[in-house]
Every structure is written in structure tokens, then in C-alpha cells.
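Note that one protein chain is taken out, while the other chains of the complex remain in position.
Our next item is chain A:
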Amino acid sequence: MNNPYIVLPVIFQLFTSVLLMFFWYRVNAQRLITIICSIISVGIAIWLFKEVYQNGILTMQAGEWQAPFGITFVADLFSTTMVLLTAISGMAVGIFSTGSIRNARLKFGYFPILNFLLMGLHGAFLTGDIFNLYVWFEIIIIASFVLITIGGEKAQIEGAIKYVTMNLLASAIFLTAIAILYGLAGSLNMADLSIQVAEIENRGLVNVVAILFLVGFGIKSAIFPLYFWLPASYHTPPPAISAVFGGLLTKVGVYALLRIFTLIFIPDEFLGNLLVVLACMTILSGGLGAILQVNMRKIFSYLIVCHIGFMLAGLGIYTELAIMGAIFYLIHDIIVKTNLFLASGLIFKLKGTLNIEKLGGIYKKYPKFSLLIAIPLFSLAGIPPLSGFWAKVFLIEGGYKANEWMLIGFIILGSFLTLWVIAKLWAEVFWKDAVALPKKINVKYFHELKPFKRWAMVIPIILLAVTSLYIGLAAEHIILLSKQIAAELMNPSAYLDAVLGAKTETP
């Protein structure tokens, strides 16, 4: 069905950042606009989600150029769910930023760039054209380059160099893959490609292109051999920025992988095995890396890598049940990872450090905060009935039915490693007796902040914690949703019909 308003989330983010740019130096006005506009954008995302949930897949042909010639925007359940999650995380990060980001950074255009980043994310989820996907990826990484370097501290620049280099490399590979694919199939529309690629006789070349896409998206989503840039850079910018990076940026890569490998390239046996092996190694390397670290945000960064492995595992098994597990995990992970990085920002403001060996006694001094932060922490570890548990159940069930014993072993190992790390973190940071820490001059502590800023830092954490509690406790809704998404992904005929109209008969 055609609906021209499905681009509204994208347009609204652009509108917000343009509005913010008019108030370049007036930071308080920017704070107010950010809070109001981010709430409205969640409203728009909920509207879109409701619309798609009731009416099925909606499409929009930009400029009325019909597919497969023009740029198509497609809102199916998967993309609208991602848009909704992005809007929720974006709102949390936006509100958190009003309290935690220093004015000096705000005067360099922090909020407009953050909204450009969110616009890129919305666009990447909604587009149905593979070159357009590349363009949205570029918008995302250019905005993230600015965000990661804004403020210009030495550690930030060092992290940024690694981040920029790897992401530019990934973009180059992604673009090469698109070029070869266009040469092979003569189309860039994803729905059209889905039909064209299946008919190409040169399967060898198709597999090469598939691998190129895997490498390109794999670097962006920090999959096994090329994940090292992530833990080396995500702990350097301010916590609000790492939250949006950790919660959303790597997940765009996963989204693109799920989309491309269900719609365009159906994995053959070799590719499936490759995905499984990569998933195992990603889980292992992320989990082992997390054990070694003492910086809280570095621990979370390694855990991102570890949990990307879970989602990749779902894709590797490639049954509807496993994909459903991967999608459930994706939904849970976006909210929880954003929340954990925000929580680490709160802990930094409380104590002035993030070194878990130096931290301690938070439970004794701030019992309410501790219980609040416990929700995302234990959701991540997958303690039932919190959200991480259900996703793993379906992943393991999917692996069991497909006889992927090695993968099940690694998923369980990964869960244990996560649990170990979280338990260690909890014991060190919250339960251990407090050590007197030297007071830092350049850190503005939580109790020194104005009440508005304090609430601005706590409310988003509460919001996200409530969301992840909802995902865990009302899991049947999310299970139903992920089931529908997985069914749509595994059987793309509805998607093809919606984009290309009646003229297609799917093979």
C-alpha cells in the first residue's frame, strides 16, 4: 500500500536539527527543543508502527518515480520496529544529554549532529534501495565522526582515528559490493534485486558479492576478525554519545545483514557455515575480552561484540525460529545497551571514575540507583524473567532444532561469560566496600548539579529500564511481534508485492 507519510520520522529528525541549528549558541533553547522534539519523534514512530501493524507493509516512491527505477521507502514490521526502538533510544539519549553534556560541547553543535545521526538511522531502516542504504550509512558515520571527536580530548581523538579508519574501509567495501551487484543484476532496488539475483547464473560471483557485503557490514557491526576498533573507541566519547553508538550504530549493521541475507542473498551451505563459525568466534572473543577489562565502559564495549555474535548466530542457523530469536535479541539489546552506557555515565558522575577496581559501595550509599541499574545489568545477563532470557531461549531452541550443537555450546558459553562479567561488575562496583577516591577538579559531581540536570540524567534511565522490563515481563507481545517479523523476512513475497506492485509473480 502506498502511503507518502512513512518518511515522516526521517523528515522530522531533519526538521529538528535545522531548528536546532538556528539556536546554535543558545544552549538552553537547544535543550528545550531536544526534549520536546524527541518526545514528538517517539509519537511519530508509534503512529508509524501502529499503521504498519494494522495495514501491512507500506511503501513510498520518492518523487513518484516508480520502483524499480526510483528510490523506494518501505515500512515493513522489521523496519518500523527498528524505527520505534531508535526513536525511544534517541529520546533517552537526547534527554540524558541535556543534563550531562557540557556547554562547550553543546556550542559546537552537539544536538543538531545527534539529530542528523538519528535521521540517518531512521533512513537506513526505512529505505528499500541498496544505494540509498549506503547513503544513509554515510550520513550515520559522518555524524558519528563529529560526535566522537567533539570536545577534542586526546583519548577521544585516538579512539576516533581507529573508528574512522575501520568505518571508511567498511564503506569502501560496501560500495564496491554495490557496484559489482549493479553490474551483475542491473538494479539497485532491494525487492527487484531479490528477483534478479536469484536468476543470475554466475553463482560464484554472486557468492563473492555476498561475502563482500558480509565483510562491509561485518566491520560496521563488529563481527569477529575486525571487531577491535569497537572496544578501542567506544569508551572515549562522553557517555551519552557512547550510548547512542553502543545501542544503535552496530545494530544498523546487524539490521542490514539480516535484511540483505534474507532478501537478496539466500545463504547457501558454505555461507551458512561461515556465518555460524563467525558467530561462535565473535561470542568467544567478545566474552573473553570483557573478562579482562577494568574500565566499565570497555567491559560494555566487549559485551556488545559478544552479543552481536548471538544475533549473527540466529542468521547463521537460518530457520524461522532462530531468526525470531535474533530479532528478539536485537529488540532487547538496543534498549539495554543504550541504558547501560547511560548508567555508566551516571556512575561516573557519582564517583568520578569508571575503573571497577576503584569503585565500590554504591549499593550502600545509593540503594535506589543501584536497583535501577540492576535492571539493565541483569537483563543483559539474561536472568529470567528479564528480557535477555527469552531471546536466548529461542536462539538455543532454534539451534537445537537445526542440530547446530557447536553453536548452542558457544551461545551457552557466551551467556556464562556475560553472567560472570556482570556478577563481577556487580560485586566490585555495588557491593564492595567503598574506597575513598581523590576528588577530581574537572569533574562535576552529581550532587553539585542543578535539580533539572539530575532529573535529566535519571529519567531516561528509568524510561529505558521500564521498557526493558516490559520486553521481559510482557514477552508474549514481543514474541508475537518477532514471530511476525521473522515470518516476513523468511518469506519475502509480501515485501516484493508491496514494493513492485502486482506485476511480480514470485518464484
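Please note the rule applied: a residue touches a chain if its C-beta (ideal position, glycine included) is under 8 Å from a C-beta of that chain, and two chains touch if they have at least 3 such contacts; residues count from 1.
Here is the rule we go by: contacts and distances are computed from a predicted model.
The listed options are "Multiple sugar transport system permease protein", "MoaD/ThiS family protein", "Predicted Zn-dependent peptidase" or "Na+/H+ antiporter subunit B", and the UniProt record of the chain not shown names that protein "Na+/H+ antiporter subunit B". Across the entire complex, the residue among A:Ala62, A:Ile266 or A:Ala494 in touch with the chain not shown is A:Ala62. Among A:Leu14, A:Ile161 or A:Ile462, only A:Leu14 touches the chain that is left out of the view. Remark: the residues of chain A touching the chain excluded from display are 4-5, 7, 11, 14-15, 18, 21-22, 24, 60-64, 73.
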